[in-house]
Structure formats: C-alpha cells, structure tokens
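For reference, the structure discussed in these notes is given below.
The complex appears here without one of its protein chains, the remainder shown in place.
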Amino acid sequence: MLRALSRGTLPARALPVRARRRRRVVLAAVVLAGVLLIVVLVTSLAGSGNSGVSTVGGNASAVVYQAGHRPLAPEFTGTTLTGSKLSFSSYRGKVVVLNFWGSWCVPCREEAPILAAVAEKYQPSGVSFLGVDVRDTTASALAFTHSFHVAYPSVIDQSSAITLDFTAKVPIAGTPTTLVVDRTGHIAGAVFGTVTYPGLTAIVAKVTAEGG
Amino acid sequence: MTDVRAPETDPFDPAAEPDDHPRPGPSSPGAAFGPADWLKWGWRQLTSMRIALILLFLLALASVPGSMLPQQGSNPSGVQQYYTSHPDLAPWLDRLGLFNVFAAPWFAAIYLLLFASLVGCVVPRTFRLAGSARTLPPRAPRHLARLPRSAEYTTALPPQEAVEVAARVLSGRGFRLRRPDDADSSQDWVSAEKGYLREAGNLLFHLALLGVLVSVALGGLFGYKADRLLVQGQSFADTVSALDEWHPGRFVTAADLGPFTIKLNRFDASYIASGEQRGQPSSFDARVTYTEHPGGPARTFDLDVNRPLSVDGAKVYLIGHGYAPEFTVTDARGHVVYKQATPFVAGASGNFLSEGVVKVPDAQPEQLGFTGVFVPTAVNVGGTLESVFPAADNPAVSLIAYAGNLGMDSGAPQSVYELDTSAMHRLTASPQVLQPGQSLKLPNGRGTVTFTGYVPWVSLAITHDPGQLPALICGIASLGGLLLSFMIRRRRVFVRARSGPSAQNGTTVQVGGLARTDAGGGFEAEFAGLAAELRSAHEQAAPARPAPSAQPTRSAQPPPQQAAEPRHEGE
Partner (left out) sequence: MSVNVALGHVSNAFLIAALVIYSLSVVAFAGDFAFGRPRRAAAAAHGQQARDRAAALASVGAASAAGAAADQAPAPATASAAPADDAGTMPELEVPALRAIREAGRWVVAAVVFAMLGAAAHTTAVITRGLAVHRAPWGNMYEFITALTCVAVIFFLFAMIRYRVWTLGVFVMGAVVVTLGLADTLIYTAPGDLVPALQSYWLDIHVTAMTLATGIFFVPAVLGFVYLWVDRYTRRVAAGQAAPGNGIVRRLPTIEQLDRLTYRTIVFGFPVWTFGVIAGAIWADQAWGRYWGWDPVETWAFITWVLYAAFLHARATAGWRGRRAHYVQLLGFASLIFNILVVQVFIAGMHSYSGVS
C-alpha cells in the first residue's frame, strides 16, 4: 500500500523501450570509455619514463643535426682548471668538440682515452677540444687530466649553470655528453653518453668538411 | 522508510533495481545463455552493493602488506636488507609484487574494478536524480493516517483555502509542490517534497572520489620528482644532469624542468641540549639564494621543513640534512688529488653518527679509497667511537684506507656512498681517528689524508605535480558531498482537507509525512514543527476571512481545541 502511494515518480517502465535502451547504451559507453581511460592512464604510469642520471656506457645515442636545423650554442664564460678566464665566443670560426665530464663519472673515465685519441687526430687540422667539468672540484679534476693526459682545457661548471644553458638547446640528460659545434657556432652533432671512436670521428669529420 | 529496512526494494524510490536491471535471461526466448547475457549478468554483479562491499574489503586487505613490508619506492635500502635477511622468501615476495604493492597490477585491478562498479552505479542514479528533479512529487495518498507521521485537526477555513494556506506554508519552507489536476478537482490536497540534495551529495561524493583517482593519474603522468643533495656553499642549476634522482612522468621531458638555480648559503640546526628530550632537533633553517632563470634577479629564501620554496612551477622541499667532512688527500708525488667536502650519511644508531666514503681515482701510483665514520660529538666508549649528541661539538673522523682499483674506470656507475674493496688492499690495520686538522700518513709513502673540517649538507626534493590542486578540490568536494548526504533527508509531506465530519466542525485537515532515511534523526521534530506551523497558519487565516453566508455558525465558533496524537505506525 505504501508502495502504491509513494510511487509518484515516473517509473522507468513508463518510458518507451527505445529510450530506455538508448539510455543503457549511453551508460555502457560512458562507463567503458571511463574504464579504458583509467586503464590507459594507469598502465602508462607503471614503469614511467627514464630514471637514472648518467648514461650507462654503451647506451649512447648520437644525433646529427642537418644544416639549417642546428640549435645555436649559447655563449658562456668561465674559469679553466688552471685558473684562467675563458670565453666560448673566442672559439667562433672553429669546429669545437665540447665534452661535459666529471672526475667522479665512471663512463667519463671510460671514454677519456677515446677523446684523447680523437683530439690527437683532429687538433692538428684546427678542431678545438674543450671540456666542461660538471659537479666537480678543481683538485680532483686536475688529477683526472693528469691521469688521462688531457691536453685541452676544461671550464669549471660546478653548479651546472653552463649545462643548463645547453640543455635548453639540446636534451642533455646526463654525464658524459659530447657536442660538436660548427664554425658558425651552431650545434651540429651530439653524443648522449659514452663516445665511441668511429662514432665521434664520423661526426667531427663531417662537420670539419663543411664550409671551408 | 527507515534505513534498516531494505532499500533495494524501497517503496520510496521504486525506480530502483527492478526496472533498470532486468532479470538475466536469454536475449531471445528459448535460446541458451549467450555471451551478451553473460556480460549483462557480469555487469549486474559488478555494480551490485555486495560486490562493491567485497571490493572494499579487498582494497583494505591488499593495502596491509604495503605497510608491513619495505616498499621499493620509499625504502629501497629496506628492500635490500630484506633480501639479505630473508634470501629464500624475498624473491617469491618480489614475484607477487609485494615490494611494490601500490603499483602492482593486482592492486590496480582491485581499485579499477571498484571504480567501475562505482561508475556503473552512480551514472544511472544521476540520470534518475535528474529525472526525479523534473518530475513532481507523488499524489497525496488517500489515508494519510497510515503514514509514519501524521496529524489531524480542524479549521474554520473551507477545504480549498485550507489547502492553499498549507501550500503557501510548505512552499515557504522550500518544498516542491504538486496540486491536483483538473481530473481530481473533487479532492483538496497538496503534496510536497524536499531533500533532493541528499542524493546529489551522495553522487557528488562518489564522483569526487573518481576525480581524485584521475588527478593522481594526471599527476603521475605530467609531473616529476627529483632529489638533490647540496653541500653548504654549493649551488646547482635545475637540469637533469645536476640531479641525484630524476623520476619524470610518462609525458615529461628534461625540457620541462624550470631553469632555476639554488645556492645553499647556510644551514643551521639546533638541538635540545638538556632534559628528557636532549638530542631532539628543535629547529632547522636553510638559507638559500635562488634565481628563477639564468641572469635573473637573485632572491633569498628561508627554506624550512614545513616551508617549501615555489619556483618555476616546481616546489623545493627541505627533506634532510647531515654532515660533510672535508678531506685533503695528497698522493705519492705530493700533488693534491682530492680536496672537497664529502657528504656522509647518518645511520640508524642516532645522534648523527654518519658513514661515508672517499674515492680518489686519480692518485698516483695507485687509486686510493677510504671508508669513514664521522662522529659529531665523539666520546670514546671502550675503544669504539660513539656520538652522544647530534651537534658537532666535538667532531672526529675515523678512517680505514685502501689502495688498488676502485672499479671506476669502466663498467657501471657506482654509488658515491659505497666503496667496492674487492680489487683493493687495506692500508691501515685498524681505523684511524682524526681530529679536525690532523693528518693520516699512509704507509709506504703513498700520501696523506687530512681531515680539515666539516660543513653541513641538505637534501632537497624538487617536485611538480599538476594533479595536486585538482586532487585537493576533489577531496574537498567529496567532503562536501558526504556532509550533504548525511545531513539532508529526503522527505514528503502531504496535506488533505475535507469538509466534515459534521457541519459545525468545519474542515478536517490531515497532514502526513514520511522520510526516506532518518539517519540524523529529527524528522519527528521537523514534522511536529511543520504540523504546528500549518495549524497556526490556518488559525491565523481563519478569523480574517468573512464566514461564507451559507454557514454562518462555522465562523462564529472558535476551532475546537483537541489534543492530537501523531500516529506512529503499528500502534
């Protein structure tokens, strides 16, 4: 009796069958879409992205930028390990191999002989080599250069400020990173991770061969 | 009517399950159960209250191991320790995902099913609420005395006007009304309903929970977490290679980091010096200078444990601190090959007894390594050095020296807090204790290591979570919905007026009411108040109206005073 008296709202069975079926289809679609969305979100969350700071030796990826698509290398000044002032603008007009390294960094120690060999090969042809020593101290860095007989200067970047400027142009994700800058001051190639002798020499040769 | 009864067959809301969930049966009569029927049956089960209840239990149960076992995300060293102490059990636990419970697929399955059940329940009810908000209250039942609450009294007003007055009172109280249409013009009644917000609050609460889940997912996809340890005097620029830990969301790249730079100018910690709480920290203060972008203006900020720095869309938090003793190492040739503050990490023994490692990979002729213990307030207890107070009142360092191959020249990156001595030989027979300024001469002229002093370090967490604000808004919305659904009752009140029983008695007015759920109690009081208000409204209206000439005696008589018994069902 109470059921009768309180059945004031329009019961669903009074709706035409088609409207009810449509409603159910809409409901099912909404729910399915929602669940799919959440499944996609959650599964793409699991195992998110690239963790780890320095790249493991052997995991390097090399990029070469075509002429016209090369980011401009930012200008910077700094102090070298021996205490003298250095301005990157002074390297304009030359091909520069810019290597971001640290004495604490295992892959950097691994690639140091390779860099030394490439330097030995290309410095006579006018290619400059410059190091950017990140998160390091002068004493340890100098000891490193002595151990590996690094003949070219390195600029101190203890706070990674120089690295920050370059990260705005190329996606530097760790240490070591090696960039090859062309004579116009644009970044022509990059190796993210440990360099290999054939890989780096290929890029350097290509950039050197351009424009006189 | 009461919430102890069966809401699934609640007469108050008959458009519930029987209509929207047809009995499972074959799609075409006479055919066997097809897959579509199974799906329908499965869906009906999933969105039932029973399954929701079971899923809630499962969710609670599944969270328990996540709180008992060390979890990979928050306590990776604890997981390592578990492996060493339970070498047989640990791999099995790992296979079951018990070291990362809250990211495990089975945990996700539980809350996804729960939310599917929630959505499947909430969406039809939203339709129904929208529908009922547009439809009118039901017609007034014939026998109001049978309702859970009812009252009856007489008034001098004619029935139609009595109903009008009642309608005005109810409308003034916020009720939605329904009057008889022309077909029922013989009856004088009005139906009133109120409290739709209750269901709206309930739905808001459940949808807001869904919103929290989506916000968390958004934050995980588009946000990031990073850590950096900073020694006093050092600065760092916010770029991936400068961070110690970098955990980006799936859609985050290194370019999303804000280009700020932070310098730790000074860190001070003070500790309670006496009493029962001696040794407990009393305040931390990290003074930093930061620039929002290279070349921007430098600003100072006092970073504190409960006071993060907001910069470039990220927040920088002060998480921890410790001591970094400074060492100078000269090698066999007398060159200074190491000169820096080395962060040592406090162990579990308390009072900031800290352990650390010094690696000198470019010492000649052999690489050198040291494991050390830094004791802020050192006291020699039976031969071992112990720390009795966390402040550096009497600092000392104890070192063990090694020489050989650190393993740094090739292979995998190493932790800066661990020394791999497998390819090294020990130089000092026992740990050597150094006071600030003292040196340790290594045997065979290998060099010296000098403990020159110490500086503090802080660990910073840099986070960006775009889902944070939406999650907060959804959380508050859920609370609002909860309060609405608990405090508001859906209730109906009906008023009927008819002449009689005799000419002198005027119009009999019957008032009846029922509440769907009476969780907060008080419908009795509300109904009683409503009845009294209607009664007094009728009394006020009656003397003002001139008596209809047909019944002069009615107006002359005052309405009879009789005690009323609002009836409770079953008496």
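Chains: A and B, in written order; residue numbering restarts at 1 for each.
Convention: a contact is a pair of C-beta atoms (placed from the backbone, for glycine too) under 8 Å apart; a residue touches a chain by one contact, two chains touch by 3 or more.
Owing to the predicted nature of the structure, the values given are computational and were not obtained by experimental measurement.
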{"item": "Chains shown that the absent chain touches, full complex", "value": "B"}
{"item": "Option from B:A90, B:A151, B:V288 or B:V329 whose C-beta touches the chain left out", "value": "B:A151"}
{"item": "Per the touch definition above, residue among B:A412, B:A429 or B:A525 touching the missing chain", "value": "B:A525"}
{"item": "Chain not shown: contacting residue from B:Q45, B:Q80, B:Q280 or B:Q540", "value": "B:Q280"}
{"item": "Touching residue (missing chain; options B:L59, B:L93 or B:V416)", "value": "B:L59"}
{"item": "Footprint left on chain B by the chain that the document does not show", "value": "1-4, 6-8, 49-50, 52-53, 56-57, 59-60, 63-64, 66-68, 71, 73-75, 78, 101-102, 143, 145-146, 148, 150-154, 216, 225, 272, 275-277, 280-284, 304-308, 315, 317, 319, 461, 463, 465, 468, 471-472, 475-476, 478-479, 482-483, 486, 509-510, 518-522, 524-525, 528, 531-532, 535, 559-571"}
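We adopt the following convention: only the chains that are shown with their structure count from here on.
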{"item": "Interfacial residue positions of chain A with respect to chain B in the complex", "value": "1-13, 23, 27-28, 30-31, 34-35, 38-39, 41-42, 44-46, 48-54, 56-57, 100, 103-107, 109-110, 134-135, 137-140, 143-144, 146-147, 158-161, 163-165, 167-168, 171-175, 177"}
{"item": "List of chain B residues in touch with chain A within their complex", "value": "1, 11-15, 19-20, 43, 103, 105, 108, 112, 115-116, 119-120, 123-124, 127, 131-132, 135-139, 141-142, 146, 178, 191, 210, 213-214, 217-218, 220-221, 234-250, 252-255, 257, 259, 261, 263, 294, 328, 331, 335-340, 359-364, 408-414, 416, 492, 514"}
